[in-house]
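This report refers to the structure that appears directly beneath it.
Missing here is one protein chain; the remaining ones are kept as they sit in the complex.
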Amino acid sequence: MVDLDYLKMSKPQKMLHDLGRFFTGLPGRVGRGFMKLGLNIGRCFKGLWLSVVDLITTFRDGDWKTRLSYLVMGSGSMARGQWGRGLLFFLFQTVFNLYMVNFGMAYLAKLNTLGTVATEKVGRKTVYGDNSFLILLYGVLTLFFVLAFIYTWRMNIKQNKISQQILASGRKLKRTKDDLQSLMDSQFHKTLLALPTLGVFVFTILPIFFMILVAFTNFDYNHQPPAKLFTWVGFENFKTLLSSGSASYGDTFKQVLFWTLVWAFFATFLNYFLGMFVAIMINKKGIKLKKVWRTILVMTIAIPQFVSLLYVSKMFAADGLINTYLMKWHWISQPIPFWTNPGWARFTIILINIWIGIPYLMLIATGILMNIPADLYESARIDGANAVQMYGKITLPYMLFVTGPYLLTSFTGNINNFNVIFLLSQGKPMGLAGNAGHTDLLITWLYRMTVSDTNYKIAAVIGIMVFVVLAVINLVVYNLIPSVKNEEDFQ
Amino acid sequence: MTNNANVAAGQQKLRSKRGHERRINGTIYTVLVIMSIVWLVPFVFLVLQSFRSYKLEKGGMVDYLIPKTFSLDNYAFLFEGSNFFSWLGQALIVAVAVAAVTAVLIHVCGRLLDKGEGEGRGTRVALLGGSLLIGFVALVGLTMALQGFALAGSWVKALISLALFVLAGWIMARVYLKQDSKLLRSIPGYVVEDKHEGLKKFCAMFAEFGALALIAQCILAPMTMSQYVRWYGNTLTIALFTSVIQTVIVLSVSYALSRLRFKGRKLIMNVVLILGLFPGFLTMITLYFLLKQMGLTQAGAVPGLILIYCASSGMGYYISKGFFDTIPKSLDESARIDGATRFQVFLKIIMPLAKPIVIYTILMAFMAPWGDYVFASYVAFGHQDGYNVAVGLYNWVNTNDFQNYFTRFCAGGVLVAVPITALFLALQKYYVEGVTGGAVKG
Partner (left out) sequence: MKKLLTLVLALALALTLCSAFAEGYSGDLKVWVPDAAVDFTAEQVEAFKAANPEYADMNVVIEPVGEGDAAGKVITDVDAAADVFNFAQDQLARMVAAGALEVVEEGNAEAVKAENDAGSVAAATMGDTLYAYPLTSDNGYFMYYDSSVVTDPSDLDAVLADCEAAGKSFYMEINSGWYQTAFFFGAGCTLTYDSDNDGNLTACNATYASEEGLKALKSMIKLAKSPAFQNGSSISNATNVAAIVDGTWDSEAAKELFGENYAAAKLPMCDGYQLSGFGGFKLLGVKPQEDEAKLAACDALAAWLTSGDVQLARYEALGWGPSNLEAQKSEAVQADVALSALGEQLAFTIPQGQYPGDYWSLATGLGDRIIGKEFDDMDDEALMGVLTEFQETCASYVG
């Protein structure tokens, strides 16, 4: 297609064209992705090989200080007077050795079976055997620790090599004091990021890695440590979740996923447009008490959701205020099944979510609307455009352009929007296989699998599926957004 | 004639346009009023039901709005068995007394300073007043410390309380001895130009003493707590610690990613992006057992939750990074040329400019723990003393073990909602800056 033809198209056509181009380009892109992956893997191996070569040459060319560092980390640095660094290296090695001997090795050794010693009764007393959960957890931790050790060891040797070179060239080495000072200056990012990285590592990366592994085990109510062992089962759980049949959750998964996407779509875009609409109303010239309106709406953000949503969910119950008043006034003869009929429940949730969601968008839209240059509107007015046209030609494109990325994060957030569903309907009405309800999102289903059913293996697979869904959506949108950006023209 | 007709037509057009405008505005007002009602009605209901008598009008959500008898017994129940009010009263009395005496002393000394001729004399008088003040503080501190010692029978507590009051003395001395300090000049009686500023400073001083007195009270004479007060206290503790630690972490990460360039920066951002796509509750069971290994579940739920909330908070750097990105780089560079280290740039140049985002981060971190039910109930694991308000109140309304607790839930909810809402509305400006900035940056 020629560029000129493309420019002539209307906006929806452009979008369609982009989408089409994205999907037709997909195989190529995926292919290229794999090639890149292959290249990267190749590069990795090459890097590894170079590392090994470097290790050997460093040992060959190194003095005794460097050579000693191969065995005792930090000894080279200390021998050259860099006490701070040396001590840190040495301390790390000591801790690592102690950890491995006293603790880590035992867990690492059992990682392939996740434990074989069953729980026994000795008389009336229970003697617990291997704890598969702890073996897996500490096994993973130890694995990470070993990798960290190898990395640090390599760094230690590199340090020695560099120090040797520096000394050979007649320059001076940094001393501990200089090292500490650099942490406040040239190496300041290390100071800033050390603690947060450690936190994310232990409390996010390690647990996620652990749960991904759980998806390949039979860890559930029938294999619950410490009394029972669990073990590796390969892709069994993925089959259970994705294939249809009486003993698997395939149909439920499809339904829950469908509702999750529908929900995220409405929760994102309905709130987006209504919020924008409200913002435009409040910000219109001549409307008084702007601050009061805004403050009233913002109340739903301020009040903790467990108070407001729990209360509202009771309000909509069959014997809640709404139904009893409607019946008192004889508008209805029977309570409306807000929470017991699947259709009604979904509708009610989306409705109540508007109540929660509009204020956010109103605030955001207000901020952005203020930034639209007033002369744009002025010139449009001179050209004779009416309010609707101005909205369509100026306000909406501008908003969409500026908040495009926000829409994506908002959509992602809504797919994982636990609170609204959990506090309003808890996923009810029930009725899908696998203990899922008609208003369950993947995340609330996952929650129920974890807490009520203690069916961790399936919970882990659901979690992975959520990741896959989100990753796909994000990739698609990321690939579309730049093109959208380039075309929007406000001048 | 034609001219007149034109004018008339023009006027009519204008009038009809005005009428049109008025109609539109009328519609907008109607919509806004209806929306306001919808938005507020549940909260009004909530407050009304919280005043429905527990004893006289049992039941869940009854089918009428206005309680037949207004009563405070739901609120009374929340505090039943707790000496919360007298406890708080004591602390406030101490704070008021210390602040008042300080103000009077400063006032008197200020007068003396005014009358005094020459700097030497003024300084002397100031020093005299200052020493008076410190003496007073020491006296109060010592009495309290001894009282604490007698109460608790522990040297540690007595020492801590002593340290607290030395701190109080230091505040006063700092205020006082620094002659050219703004505070001194604005103390009532010293400079009368701006009364409001004087009042403001007095309030600030009062708040400082109040906080100190409360801390002292917590250590010296811990209150007896009802369940609700304990849950509330737990949540407040979590929220305070989280807001401080999380803010430090978020600011560090976002500053580093925004303004420093180093190897692995892109990698970190990509990894965080990928990690963010995993649902949060996936790892709940793992986090529980991690915390358990550290002894931070059940009785240790409060520190455990603080750890959980803070540990991964670095991943929420996005909004504040967006803010830092907007601060011109030339500021850093000129400071660097002047010989400042990166740390000094961060602390002395960027931080003062980052006030809005700091407040936004604190506000968000403070508000989040109030609404967390899932992790909080999982970590507390049935240990009631480790609950936060959300868990406690959720159980009241959603478990069959608690009969007739609905109105109590409402009362408890109101007491949570009112301060949080007030705080939020007071800092709304910063919130708006944060969310719009975040949305625009994506």
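All chains are identified by letter, namely A and B, in their written order; residue positions are counted from 1 within each chain.
FYI, a residue touches a chain if its C-beta (ideal position, glycine included) is under 8 Å from a C-beta of that chain, and two chains touch if they have at least 3 such contacts.
Treat the numbers as computed from the prediction; the structure is a model and nothing was measured.
Q: Among the chains included here, which ones are touched by the excluded chain in the whole complex?
A: Over the full assembly, the chain not pictured touches A, B.
Q: Which listed residue (A:60, A:124 or A:171) would be found touching the missing chain in the intact complex?
A: Touches the omitted chain: A:124.
Q: Write down which of B:29, B:79, B:343 or B:381 is the residue touching the left-out chain.
A: Residue touching the absent chain, from the options given: B:381.
Q: Among A:197, A:283 or A:340, which one is in touch with the chain left out?
A: Touching the chain that is not displayed is residue A:340.
Q: From the listed residues A:102, A:169 or A:386, report the one that touches the chain absent from this view.
A: Only one of A:102, A:169 or A:386 touches the chain omitted from view, namely A:102.
Q: Which is it among A:226, A:250 or A:405 that touches the chain not included here?
A: Of the candidates A:226, A:250 or A:405, A:226 is in touch with the missing chain.
Q: Can you name the residues of chain B that touch the chain not displayed here?
A: 58-63, 285, 288-289, 292, 297-298, 381-384, 399-404, 406
Q: For chain A, which positions touch the chain that isn't shown here?
A: These residues touch the chain not displayed: 101-103, 106, 119, 123-128, 221-222, 224, 226-228, 246-247, 318-320, 324, 327, 333-335, 337, 340-342, 344, 428-435, 437, 451-454.
Everything below uses one rule, namely that only the chains that are shown with their structure count from here on.
Q: Please report how many Å separate the Cα centroid of chain A from that of chain B, as a whole number.
A: 28
Q: Quick one: in the complex, what on chain B touches chain A?
A: 21, 24-25, 28-29, 31-32, 35-36, 38-40, 42-43, 45-46, 60-61, 63, 65, 249, 252-253, 255-256, 260, 262, 265, 268, 272, 274-287, 289-290, 307-308, 310-315, 341-344, 346, 367, 370-371, 373-374, 378, 390, 393-394, 397-398, 406, 409-410, 413, 416-417, 420-421, 424-425, 428, 431-433, 435-436, 438-442
Q: Can you name the residues of chain A that touch chain B in the complex?
A: 133-134, 137, 181, 184-186, 188-189, 191-193, 195-197, 199-200, 202-208, 210-211, 278, 281-282, 284, 286-287, 293, 295-308, 310-312, 314-315, 317, 319-321, 324-325, 328, 355, 360, 363-364, 366-368, 402-406, 408-409, 412, 416, 418-419, 422-423, 442-443, 446-447, 450-451, 456, 459-460, 463, 466-467, 470-471, 474
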